[in-house]
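== chain A ==
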Amino acid sequence: MEYRNVLTTCVYCGTGCGLYLEVLDGQVVGVLPAKTHPVSEGKLCIKGWNAHAFIHHQDRLTKPLIRGNGRLIEAGWDEALDLVAERLTAIKEKDGPDAIGVLSSAKATNEENYLLQKFTRAVLGTNNIDHCARL
Partner candidate 1 sequence: MYEPRIIGYLCTYCSYPGADLAGISRIKYPPNIDIIRVLCSGRVSPELILRTFREGADGVLVGGCHFGDCHFINGNHRTAKRIPILKKILEYAGIEPQRLRLEWISASEGERFAEVVEEFTETIRGLPPIREVLG
Partner candidate 2 sequence: MKRLEPLKKVVAEALGELDGVLALRNAWGGVAPHLFCREGELDGLALWPKYPLPRTLQLIQKAHPESRLGIVARGCEERGLIEMAKRNQIDLEGIRVIGLACTAEEARICPCPKPYPSILTHMVIGERIEPVADELVEEFLAKSSEERLEFWKRQFSKCIKCYACRTACPQCFCPECTLEDALWVEIGRIPPPFPSFHLVRAMHTVGKCVGCRECELSCPADIPLATLYALIRREVEEMFGYETGGDLEAQPPLVLPMELES
């Protein structure tokens, strides 16, 4: 039997409110505000209070899926990445780099987003990168 709180930052917007994820026996079960946090001062908006909801959600993707015969079939990482590299290269050669667009997420870390835009601009050769919060 184990219950503890782990301090983290809310993934949803740019404010960066501090919150605690309540962990009961290894599962994240809820959220508590961080009362001494200099940014959030113990308050959270509705997204912050539900920031834990997606972690153990049944609809969350856990394996790569490849579409075949109109259905999504589970695949391995190597198979999926090989397919992506092959197809992106083919599209870049045939229609040019600007035929490709990249969509990122505010839930990803700054480092992951930096990597993605570097990949888009330096490797794919296009400026077409944006993120979900701009939709």
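In picking the candidates, the idea was that all candidates are chains of the complex that A comes from, given by their letters.
Just so we're on the same page, contacts are C-beta pairs under 8 Å (C-beta built on N, C-alpha and C of every residue); 3 or more make two chains touch, one makes a residue touch a chain; residues count from 1.
If you're wondering where the values come from, they're calculated on a predicted model, not measured in any experiment.
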item	value
Candidate number, among 1 or 2, whose chain touches chain A in this complex	2
Of all residues in chain A, those that touch candidate 2 in their complex	1-7, 18, 20, 22, 24-25, 29-30, 32-37, 42-46, 48-49
